[in-house]
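The block underneath contains the structure these notes are about, expressed in structure tokens.
Note that one protein chain is taken out, while the other chains of the complex remain in position.
Now for chain A:
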């Protein structure tokens, strides 16, 4: 089948992710999905903005948040966004091994981010007794951050499955769209995080 041919210099199209009809459809469909995700996160942000002062006598954002950890998490996720750009750069140059290597680096950074987030939540629960049930602020905070962290975790397993599934195939027009779509998802997760660190943490500290 033509769509399953491995790429070689003679057949390598400029945009392997959009060279087939399936690839084109995935591309449009995924941007449509991201538009929907934007609305999902907006409703969580709106809920958080509406409820972040309803602490029910419990700890507020100003008591809880430590900017050092948030900064580390931001740098981890932003760097992982860049390393996935490197992966796609190597995909466009038809170098599967280097692409896979940068995917692995991205995944490691992503796990670093999830580790920090788990540490952060455990810290809040054990040191401050601040949980999902503490207050309306707690519910809104964990719902928003949890949805984002869940997206990151899902993305990590998605990438691992992609790498294992395609390890022996090399790059072809069938799997190039899959890798490209994953990188779009990963950048979108970073987009959401930019707003989380701005709206939740920084604006929470400002008051």
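By definition in this document, contacts are C-beta pairs under 8 Å (C-beta built on N, C-alpha and C of every residue); 3 or more make two chains touch, one makes a residue touch a chain; residues count from 1.
We adopt the following convention: contacts and distances are computed from a predicted model.
Here one chain is missing from view; checked against "Cell division topological specificity factor MinE", "Cytochrome c oxidase subunit 4B", "Acyl dehydratase" or "Bifunctional protein PyrR", UniProt names that protein "Cytochrome c oxidase subunit 4B".
The residue from A:47, A:60 or A:153 that touches the chain not shown here is A:47.
One of A:55, A:81, A:106 or A:134 touches the chain omitted from the figure, and that residue is A:81. Interface note for the absent chain: among A:96, A:124, A:141 or A:174, the touching residue is A:96.
Although one chain is not drawn, its touching partners on chain A can still be listed: residues 6-9, 12, 14-15, 18, 27-28, 31-32, 34-39, 41-43, 45-47, 49-50, 67, 71, 74-75, 78, 81-82, 85-86, 89, 92-97, 170, 184, 187-188, 190-191, 194-195, 197-199, 202-203, 205-207.
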